[in-house]
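The complex is shown incomplete by one protein chain, all other protein chains being positioned as in the whole.
Presenting chain A:
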Amino acid sequence: MDILQILSNTGSSLIAPATIGYALAALGLAMHFGFTGLLNMGMAAFMAIGAYGYAISILTFGFPWWGGMLVGIGGSLVFALILGIPTLRLRGDYLAIVTIAAAEVVRLLFLTTTFDKYTGSADGLSGYHASFRSFNPIPDGTYGFGPWEYNANGWWVRIFGIAVLALAAFILWAVMRSPWGRVIKGIREDEDAVRALGKNVFSYKLQSLMLGGVFGAMGGIIYALPASVNPGVYVTSLTFFVYTALLLGGAATIFGPIIGSVIFWGVQTLLSNLLPALVNIGVLPFMTTTQSQTVRFILVGVALMLLVIYRPQGILGNKKELTFVK
């Protein structure tokens, strides 16, 4: 068993593009769920729209990378409008069912062979890197130390991702301490009271859905940036995993979603490396290496349950800020 390799992989996963993508999506959910109280279970669709919007506009329409990102963001804004107008009047649990259904519709539309020409159906999309890499200011070569040793392109994706994440966290922090943010939190606490103050609750909810959706779309783009867009990623489980990361860190916090995502991926990578290694040296004789890869997903489910029951505020959260615990 190569303990150094396992630790190195785990360390590397802490700033992997997938981790940054999850953190962005979790920030979006913090906006929706933590601050506004909207139980959006369709975050996977926002991520899919971001990633596909980016890839399709580059591959099919020849946009530059920043144009692709704008298309992904624009797509998520349109989706937030389409999703929000019929559903934001609904109570929490109904909203969850409808958003999850909408996310599934989006996934099936990207998966169908009908639009294979644009979406690549089950194969997904790849080979859209040239434009983004041509803007790479880092000279060729390998940089870093220990687990964090990447080539110029690897660093460019990570630095860009972290910059976007920092910007998103700053925006969220800034808007939540503004008067707008106070109205949003008020909606979470008592919608009727806010309505009585003459605020247009529906409009505020829609704005929140759009802003969080943009974070989600950027998360999807960063997730897909270094490799490919794979339709198998944007399943409902993705939304549940992002929720797990969010609740782990703290739903109504700025840094909670980021810390939650880092821990989520760190533990996931550790287990996915450690468990098969343990099986191979015979420490876990009752399971095969394939089974040991399934165990970590069982653990995610169990962790989600325990978290919600025993520490719904997460690591950083304040229990007073959790109206979903009533």
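The criterion applied here is as follows: a residue touches a chain if its C-beta (ideal position, glycine included) is under 8 Å from a C-beta of that chain, and two chains touch if they have at least 3 such contacts; residues count from 1.
Here, contacts and distances are computed from a predicted model.
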- Message: Considering only the chain that is not displayed, what protein name does its UniProt record carry among "Amino acid/amide ABC transporter membrane protein 1 (HAAT family)", "Chromosome partitioning protein", "Response regulator receiver domain-containing protein" or "Amidase domain-containing protein"?
- Response: "Amino acid/amide ABC transporter membrane protein 1 (HAAT family)"
- Item | Chain not shown: contacting residue from A:Ala18, A:Met31, A:Met69 or A:Leu111 | A:Leu111
- Task: With the missing chain put back, which residues of chain A would touch it? List them for me.
- Result: 39, 59-60, 62, 86-87, 89-98, 100-102, 104-105, 108-109, 111-114, 120, 123, 125-128, 130, 191, 236-237, 240, 243-244, 247, 287, 290-291, 294-295, 297-298, 300-309, 312, 324-326
